[in-house]
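For this depiction, one protein chain was excluded, whereas all remaining protein chains were kept in their positions.
This part shows subunit A:
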C-alpha cells in the first residue's frame, strides 16, 4: 500500500508491527534458550573459562608486587643509574621477613629466577639469614649475597613490579628483556620455542598436504560410488573413530620401529640390509605418518560433503562439450571442490598444530611439537605463565587462520557429512 513507506506498519489494533512480532516470537526464543542452556553452561565452565584463565595467566605477574610491596613503592622514582639507597634495602628486608612468615618467598624466587638465573638461591640464602639481619641493611644484604649489589637485580625488581608482564610472551618466542629493558634474543643455546613453532607449522602443513593427496580420491569414490559400496567405504573411513587414539598410535610404533613389521618384511625381501634398518619412528617421519593416518577422516569428510553436492551432470556436460577427462577434472570438477579442500585443510591443520598425544608417543626428540613443550612447562618446569603464553600464541594463530578461511570460503563449508 502507498502509506507503508511513510508511516510504520501497525497491526489491526494499532500496536506497531515490530513490537507485535517481537512479542509473538519471544516465547519461542525463550524456549529455545532453555533447551540449549545446559550446553551453554557446560561450554561456559569447560571451555570459555579455561581459555580466559589461560589468557589471564599468560600476562599475570603478581609475585613481585604482592610479595615485595614496600620495596616496590620505595623503588618508585628510582632512575636505575646507581644502587638504590638504604630505605629500599630496609623495605626489602621487611618484605622478605613478612614473606618468610607467609611462606610465599618460593613463588617470588621462581618468578625472578625465570628472568635472571641465580635469583632463586639469592632469595633462599637471604631468607635463611633474615633472623640475624641488622641495619644498615644495604651493607648486610650485599654481604649475604653479591647479587643485591648488582644494578641489574634492582632493575629487574622494578621492571617486574607491574602486575602484568610481557616476559612470558617474549620467552615463548625466544626473546627476553635485556638488563637495560630492551627486547633481545635469548642466548642461542636457550633458543627452542621458535624452532618448535616453525617445526609444528611446517610439519602440520606437510600432514595437511598428505591427508589431501590421500583423501581426495577416497572422498571422490565416496561421493560417486553406488550407495551400497559407498556405505561400506564410509564405514571404513569412520572405523578409526571407533578405535582408541592410543591404540592407533602404538600400532604405528609396532609397524614402523626398527624391529617392527615393515622393517622385518623389507629385510626378509632383501630390500634393505639387516644392519641398515630404516629409522621411521621416534622422529619426524613417524610423527608425519601417524598423524596423517589419524587426521585423514577430518580431510575426507568435508571433501565428501562438498563433492556430494556436485551433480555428475557437470562432468557429463564438460565431457559432452568436448573436454578430455583430465581437462574436465581440472577446469570443472577441481575448482568446485576447492571449498572442500579449504575446509578439510583448515580442519586438519588446526587439529594438527594443537596435537599432543601422537607427537609425544612417536615423535622422539626431533618430531615433537610445540604442544609437547606446553605440557612440559605445565607438568615439569611448572612455569604455567610460559605454558599459557605459548598456548595463547597457538590460539591466536588458529583464530587468524579461521578468520582468513571464513573471509575466503565461509565456515558453513566445514561439514562432516
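Here is the rule we go by: a residue touches a chain if its C-beta (ideal position, glycine included) is under 8 Å from a C-beta of that chain, and two chains touch if they have at least 3 such contacts; residues count from 1.
FYI, contacts and distances are computed from a predicted model.
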Query - Hidden subunit of the complex - UniProt protein name among "Allophanate hydrolase", "Acyl CoA:acetate/3-ketoacid CoA transferase, beta subunit", "Nucleoside ABC transporter membrane protein" or "Spermidine/putrescine import ATP-binding protein PotA" - result: "Spermidine/putrescine import ATP-binding protein PotA"
Query raised in the report: Of A:83, A:107 or A:336, which one is in contact with the hidden chain?
Result: A:336
Report summary line: From A:162, A:195 or A:320, the answer for touching the chain not displayed is A:320
Query - Residues of subunit A in contact with the chain not shown - result: 311, 313-314, 316-325, 327-328, 331-332, 335-336
